[in-house]
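Of the protein chains in this complex, all but one are displayed in their positions.
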């Protein structure tokens, strides 16, 4: 309860967040940089960038392209590996009164399991499985676009996870509810969505793709209608808590996701335009609650 | 050849368009309204709104929602039926020196075939099969999101089509190349893409979806990165001509699609903001050609 | 050829909380416009693609000006509210069909609700005979002087009773024992529906100006439909508010929502 007497607490698979705001993995580093712009204590949780078992170099540059109301990235999950993460970033984040959600990347099931096993003994609150990584063993198809693979990787990883397991879905599928059901059956305690759409941009003067990797992940306000639709569909299809994201930049955007069925929301690309975006979203939610005399977010969640 | 000595002609399955510009089905009516703003003679082709065998009432209002850099529609293919179309719209369009592409809607394979058979004896140039319609017989799954159904409907319809057959793909699929290959095997002479993404928007004050139909087709500049990526992928996967669309509003946008492999481009949602958009796109293409001394679009098509 | 025009904003002033009156210098539209037609206003913000349909409130053919009265209800109208005199705005129009003015009627009843009131001002200028204007608002009335200047009698209802009669406009009509040969109306659909019922019972022909979310505003997208039937028939059609309307006869409209 804060001083306005608003109840912003949300429970994600047994972990209580003081409010429904987290950050979208990969857009917020491990919180250090944005911690110079906002008070991290104010966030319900910090979701850190994806970590893998060993350091990954990621894709070549250019990795960033701007599009109309959005952007593309082809960072390719560059990260220093789980050991470095545990050593450097957890102690930093634990200084703050916020929950830690660790996003996990892997190119094969054993690799995912290795990271999750290592994290199980670390001081973190929730694990978020990023199943949009290319599955090198199966020739590059991502785990997240195949029902069977999504189920299998969730099930295997779940055996190693001591913390509740969030599975993060890719929107690049024909039927998102099918994948959502598969990961819940596999043991997901919560679902987050959406990861980036697959997009492309071309430099017409150089006559080549802007990204060295040709295609990249499409995010930002432009994609919100797709994200919202998928959150709505998944909320109707499964009963685990949902963390909604995709283009959220204002409190109003966040309210749309809560109405559609999200329990919490993540702010991603918006941070790049406005380093205070996550706090602005939180303030916007509070204003909405005050405007309509809403005491608890349960009053409006999933009522659509 | 126009006076600047630029060769803008394109051949779509044996039909020569004087330039690569057409309109996106459903955004341009049958040309009457925009014919008051632009000279229809200047367009390579006019693609008319979807027609079905009998009149369709379409979805309830509200049917339109605006999103960041884009919009949603749930018109639901309202149209007066193929007979009315042939009677009223073909004579109107035939006054102009532009090709006529007729977009065909149907809720079952026999219905599609009926429309196409009727159009076969009509004075039109190309048929565009919209396989994003809900397939009522199979419980609402659209033809365009299932490889087998996409193949089947193309193959059946092809038997009735006297004019070359364009099949228009839905982007709401895991693998667009799979669908593209299926319709080419089914007999498609050309492919157009993308139709709208599936999106949603919520009125947070009324706490209900803006569209009466809850979800709707998402179009406009916001979706361009997805459209471009899919055109690129499909151009690599099949060898039939491609008509690219999705968020094209300027000549520069169109050049991106041509570089990615499109033979022609369609201007859709941009017409709503700028009734001259199709002509502006054409002029923009010409400027680009002059800037770089390009004499024919073949010099740049699909070079990425 | 038709085209979107760049109009000079001669004035843009707050006339009621959150409600602005914008005067545009736009000869071409002023010359063609009729009461009940509307214009498309385009936003400068690139993230907002679609035009905003706004009714023409007053037309000054001599000066070549039109007046628009609009409420700030969202991002687009907020942008309009911030436009300063001397700046310009992109506008397309006149669009739609106006009211079907019947000069033979001696007793005209005008019914307006909230932001549906503006187009009725120009209308009243063209009516012969007596004019009684019944307006419903939530709390604060507007445009009263404009109507009175033309010589109309104005009757106000507000939900909270702050001004005029406390109640809705239908109750006010009944309360005043309103009588007339024709009703012209514009406002929220529930109000129009209620008044249409009253009109039917009293055998008064009624014109209603409808609103719907639009994309093109010119009849091309089939986005802005309402259900319309032939009088006394059962089967209805989806007609375009922008092109077939925005004014319809109340007994053509299917009042099911």
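Order as written gives the chain letters A, B and C; numbering starts at 1 within each chain.
The criterion applied here is as follows: contacts are C-beta pairs under 8 Å (C-beta built on N, C-alpha and C of every residue); 3 or more make two chains touch, one makes a residue touch a chain.
Every value quoted in this text rests on a predicted model; they were computed, and no experiment measured them.
Checked against the full complex, the one of A:29, A:81 or A:134 touching the unshown chain is A:29. Check A:18, A:63, A:118 or A:263 against the missing chain and you find that the one touching it is A:63.
On the side of chain A, touch with the chain left out of the figure occurs at residues 26-29, 32-34, 36-39, 49, 57-58, 61-66, 68-71, 73, 75, 78, 210, 220-221, 269, 271-276. Residue positions on chain C in contact with the hidden chain: 45-47, in rising order.
The rule is short, and it goes like this: only the chains that are shown with their structure count from here on.
Fewest steps needed to get from chain B to chain C, stepping only to touching chains, is 1. Of all the chains, the one whose CA centre sits at the greatest distance from that of chain C is A.
With centres computed from CA atoms alone, B is the chain lying nearest the middle of all the protein shown.
Averaged C-alpha coordinates put the centre of chain B at 36 Å from the centre of chain C.
Per-chain Cα centroids separate chain A from chain B by 34 Å. Multi-chain contact residues of chain C (touching two or more other chains): 46-47.
Within chain B, residues 68-70, 221 each touch two or more of the remaining chains.
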